[in-house]
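Partial view: only certain chains, each at its native spot in the assembly.
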Amino acid sequence: MFTTKRVPFTVVFPFAWRSVIIFLVYSIVICTLYSVLDWTFLAVPFVPVATIGTAVAFYVGFKSNSSYDRLWEARRIWGSITNASRSWGIMVLDYLSPQSAHDPAQVAELQQAKKELIYRHLAYITAIRVQLRQKPVWDLHHDVARDVVERIQAFKQCSLDKELSRFLSDSEIENLIKHPNPATILMRQQSAQLRQLRDEGYLSDFYHVDMERMLVEFYNQQGACERIKSFPFPRQYAFFSYVFTWLFIIVLPYGLLTEMAKVSGWHVWLTVPFYTVIAWVFNTMEIVGDTSENPFENSINDVPMTAICRNIEIDLRDMLGEANLPSRLQAVQNILM
Amino acid sequence: MFTTKRVPFTVVFPFAWRSVIIFLVYSIVICTLYSVLDWTFLAVPFVPVATIGTAVAFYVGFKSNSSYDRLWEARRIWGSITNASRSWGIMVLDYLSPQSAHDPAQVAELQQAKKELIYRHLAYITAIRVQLRQKPVWDLHHDVARDVVERIQAFKQCSLDKELSRFLSDSEIENLIKHPNPATILMRQQSAQLRQLRDEGYLSDFYHVDMERMLVEFYNQQGACERIKSFPFPRQYAFFSYVFTWLFIIVLPYGLLTEMAKVSGWHVWLTVPFYTVIAWVFNTMEIVGDTSENPFENSINDVPMTAICRNIEIDLRDMLGEANLPSRLQAVQNILM
Amino acid sequence: MFTTKRVPFTVVFPFAWRSVIIFLVYSIVICTLYSVLDWTFLAVPFVPVATIGTAVAFYVGFKSNSSYDRLWEARRIWGSITNASRSWGIMVLDYLSPQSAHDPAQVAELQQAKKELIYRHLAYITAIRVQLRQKPVWDLHHDVARDVVERIQAFKQCSLDKELSRFLSDSEIENLIKHPNPATILMRQQSAQLRQLRDEGYLSDFYHVDMERMLVEFYNQQGACERIKSFPFPRQYAFFSYVFTWLFIIVLPYGLLTEMAKVSGWHVWLTVPFYTVIAWVFNTMEIVGDTSENPFENSINDVPMTAICRNIEIDLRDMLGEANLPSRLQAVQNILM
């Protein structure tokens, strides 16, 4: 997530420079042919250009809207994960109770179980986060939105076992990463421990069902993230948005030429700056839609999952009464991950 | 679901070639009549054409939006089926318990019941999938989006009894396929088994109601799929989108001609490439909306139900502790079903 | 619901012929006055016409969108009724149990109660359907969307008592139809029977509350249908959509005339076909919005409630183990009700 109100030129530049040069060269060539070599047949009426513009407007607008919806839904889900994690915290702490509050062995065992349930939960959200960011949706050579992030050392992502080592023992991790979907298995382990606690009498059936419902809630949120990740914005819409935009950009200078030539001969050269600006504007709209589409890609427009996971960790460990809480994550180069 | 970022020409081609040829021929004929035979009366002002364009823009846009919403809702439902299936998994494994944990007969019987509840669930999602893909919504001769899929051997769909044979015994299948809606009856059987387990004391009333609520959830999701399948995008909207688009395409060249002729005589021939591009753009928008409308049609834009069912199978059988899990489905020719 | 992909001419015709004749006559008169009588002052610039067009576009688009939303919501509700009915089926069959499974009198009594609960439910959905279709929202002389349906014998709707006679005894029906809202009372009777079954020990409190929650769900769905029926698309929006469309249609030929006359004298006569097509397009958009607005009107765009009720009947009676299930309803003249 980008975190300043104004996007500085240094961020816009890597997205723009390549295409702006293309627009400049393309329009200069056309103007030269028209003015110097007098290829007047290059002037084409603006009407067909504007007609293609209609299709562009609809598709680019639709793509931008849908990308934003995907991004916003992803953020909502992580908001729900935060809320449900806090709720998990108070349930673990206040639902579980020893059958006899005077048996110090039971009290200690229960205290240990509570810590396990909360630490395994922190492992769980970490596992979701790493799984979501691990593998890109598309294999692309150039993806500026991702390059910008990967150039920053602080955002280097560790492998799942490294990330989990703060919350789980080595043997648990070793066993976990054999499974095809470690996050799913972590929830399964939560459920098994709840069952065991209930069998041992720490938890009545009634509390048990209520806590199991929280696990169902976590599965729902995990699944919602995986759905956004594994079902990208449908290609039939996204790809033709790209195609129509470039069709428009290719055809545009011929139409502009005509309009400029109506004013005066040398006005034709104004086609170059105006064309470059307009083409940049439409190309930017396309790129904004395109880079906002996938919110879990280790890219500049990601949902700041690492920061959210850290906040949850602070809240839950604070509830456990731990003292040395980690600090909140800060944006690096105005990017919060 | 198409799975690469760029849609290659080989996929666009079967959708486009027929109409592009029509556009070329049509506009060449008109230009010839105008230029060679001097039928100047063919030139018509652009204003009435643009006015029809307004209706086209609204209807095509509306159809595209609604189709996308249908597709996305279908994907959400299958996401929810995934989530609920995982939740079903942990409930089956951790809610059911023998009255006496020391009776090996009971433990074995319960283990068998758990496996049945999970395998019948896998049969259930398979039955929904096959029922949804079995029968097309419309009987059409040419449907490119479906042809593309049916040409691929890997996507040949077996009959319901074949598909179910991995999860159910032959006698169960035989009995099942007599019913008008096998998926509905499978859930009914789950409910009956839960009731029996509760009567036998493996399940308290409280757990029983919670698990029955999951069955209600599955009925909701199954019903939501059937609703999308059996209530196509209303024809009054979809059909007139098609009609208005073609009206626009038919009228367009006469308007373009006028604009081109204003520049110079031979510019008239530019009508042909420009017309073909614009007509292709609008026709493509119509087709994109049209082929995204029905997400359970064995077509290129289907929700990848087979892959989702496989993922659920892997997760649930992993929870059961089975060893030889099947692998995830991969896209064939960039299509994931 | 119309059920073929292409809407045939025979269906479009009754909606269109009257207005198309008006458009033809109107534009011929104007062109004659202009060309023959040389009333050149009839030519008016296109700009004010286009400005009215903006208002038309917004209002017609808004009406179409909202009508579709109403239709789609209505379909969702009936989808939910289907799902909840299936859930009702498994709950009735698996929640109710005799206190002693060995007492044949109790078993028989319970079996009878289950059948009553399911048949009364089928009566309930029938009552909702008939109540919704009984009374039109508006008293109109000509409503083509309704005429098309009423001409078909198969869609003649019986009175409520006739329709209910398949599921309830005559005395029950007689008592029922005295109440102002029979469907509401049917649910009240379900609730009373549940209470009695619970008092007789067939149902624990816990199951009782869960089943009562299903009745609450049915009330929600019934109420949602009644809301759509009794709160039509607000007139301030719907009526002005109609007014602005016709204002546009009235003013349009004068503007077209001007544009055509710019090309050549006889081009003026092209106003007639172009005007007729454009006016038909805009009028069609208005009509499509207008006829989709009310989904429970016994009209061609109705939610197919009769077919849905039949499907529910098949599913529930199949669950009861009945043998001679009715068959699914088929479309008549491509209309499914």
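When the chains are written out, they are named A, B and C in that same order, and each has its own residue count from 1.
Note that in this section a residue touches a chain if its C-beta (ideal position, glycine included) is under 8 Å from a C-beta of that chain, and two chains touch if they have at least 3 such contacts.
What you see is a predicted model; the values in this text were computed from it and never measured.
For this homomeric complex the structure file specifies 5 copies in total, of which 3 are displayed in place.
Criterion: only the chains that are shown with their structure count from here on.
With steps allowed only between chains in touch, the distance from chain A over to chain C comes to 2. Each chain's centre was taken as the mean of its CA atoms, and the one lying most distant from chain C is A.
When each chain is reduced to the mean of its CA atoms, the one lying nearest the mean of all protein CA atoms is B.
Residues touching across the chain B-chain C interface largely differ between the two copies, under half of the numbers being common to both. The centroid of the Cα atoms in chain B and the matching centroid in chain C are 25 Å apart. Residues of chain A that touch chain B in their complex: 41, 43-45, 47-48, 51-52, 54-55, 58-59, 62, 66, 138, 140, 179-181, 184-185, 187-188, 191-192, 194-195, 199, 205-206, 209, 212-213, 215-216, 219-220, 222-224, 226-227, 231, 234-240, 244, 247, 251, 258. Residue ranges of chain B in contact with chain A, taken from their complex: 1-7, 46, 53, 57, 60-61, 64-65, 68, 71, 75-76, 79-80, 82-83, 86-87, 89-91, 93-95, 97, 204, 206-207, 210, 252, 255-256, 259-260, 262-264, 266-267, 270, 274-275, 277-278, 281-282, 284-285, 288, 291-292, 301, 303-304, 314-315, 318-319, 325, 328.
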